[in-house]
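Please see the structure below; I have some questions.
Presenting subunit A:
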Amino acid sequence: MILEAVLLLGLIGITLAIIFGTDLMVAVVIYCAFSFLTMFLYIVMGAPDVAFTEAVIGVISTVIFIILLRSIDRKIK
Partner candidate 1 sequence: MIENNLPVLIIIVPLCAALLCLLLTGINRHLGRAVVVLAVLASLVMSVMQLGLVIKNGPIHYAIGNYKVPFGIEFVIDSLNAVIIVMISTIGFISAVYADHFVTDRRPLLHGAYNTIIALLITGLLGMASTGDVFNLYVFLEITSLSAYCLIALGGSRGIVSAYRYMLVGTIAATFYLVAAALLYGATGTLNMDDMAKILSSGDYDTVMLLSMCFLIPAFGIKMALFPFHGWQPSAYTHAEAGTRPLITGVMGKLPAYAMFRFFYCIFGTDFRYVRYLMLALGVFSVCSMLYGSLMAMWQNDIRKMLAYSSVAQIGYISLGFAIGTPIALAGSFLHMIGHAFMKGGLFFCTGAIRYKFGTTDLNDFGRIYKKMPLTCGLLTVAALSMIGIPPTAGFFSKWYLASGAADQHYWIYIAVLVISSLLNAVYFFKLIEKVFINEDAGLKDKWSRGPELPLTMLIPIVVCFVAILGIGLFNAKIVDVLLLTLGEVGL
Partner candidate 2 sequence: MMITISTFLAEKGIYLLTFILLSLGVAGIVTCNNYMKKLICMNIMQVAVIFLFLCLGQKSKGTIPVAVEGLEKAADYINPLPHGLMLTAIVVSLGTTAVGLSLLLRIREKYGTIEEDDLLMRQELLSMEERQRRKQELQRIDT
Partner candidate 3 sequence: MDFNWLSWLPLEYRPLCAVLVSMIAAGLIYVLGEHIHRNLREAITLIASVLKIVLVYSLIPAALAGTEVRLELFRIVKGVSFALSVDPAGMVFACVASTLWLLTSIYSIGYMRGHGEKNQTGYFAAFAMCLSSATGLCFASNLLTFFVFYEILTVSTYPLVVHYRDDEGIASGRKYLAYTLISGQIFFAAIVIVYSVSGTTEFTPGGFLDAKMLPAPWALIVFFMMVGAGIVKAGVMPLHSWLPAAMVAPTPVSALLHAVAVVKAGAFCTLRVVLYVFGPELAKSCGGAKALAWMAVFTIIVSSFIAMRKTNLKARLAFSTVGQLSYIVLGICILTPFSTAGALYHIVAHAFMKITLFMVAGAVFVTTHKKDITEMVGIGRRMPFTMGAFALASIGIAGFPFFAGFVSKANIIFGAVEAGQPLYVATLIASALLALAYLMPVVLVSFKKEVENPEFMEFGEADLRMLLPLLMAAILSVLLGIWPNMGLHLFDLSLMAGNSIFQPLM
């Protein structure tokens, strides 16, 4: 229970960082970390199947995000 709470608090922190950050590349990389933490949380919650999927999807979506960042300005305002 405590582990889950700590992980969730970490996720909330990452979300805040994404919302208030000014660099998209940082946001995407942090989102990668978010995805990893999520996976960990799923394992803690006893859902290894979901965690497996999340791991694979986390990789793919992060990579797609980063591919896209090639053509998008990193800086926000």
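Candidate entries met the following condition: all candidates are chains of the complex that A comes from, given by their letters.
Couple of notes before you dig in:
As a working rule, a contact is a pair of C-beta atoms (placed from the backbone, for glycine too) under 8 Å apart; a residue touches a chain by one contact, two chains touch by 3 or more; residues count from 1.
Here the structure is a predicted model, which is why all the values come from computation and not from measurement.
Candidates 1, 2 or 3 all come from the same complex, and the one touching subunit A there is 2. Taken together, the subunit A residues at the contact with candidate 2 in this complex read 1, 4-5, 8-9, 11-12, 15-16, 18-19, 24, 27-28, 31, 34, 38, 41-42, 45-50, 53-54, 57, 60-61, 64-65, 68, 71-73, 76-77.
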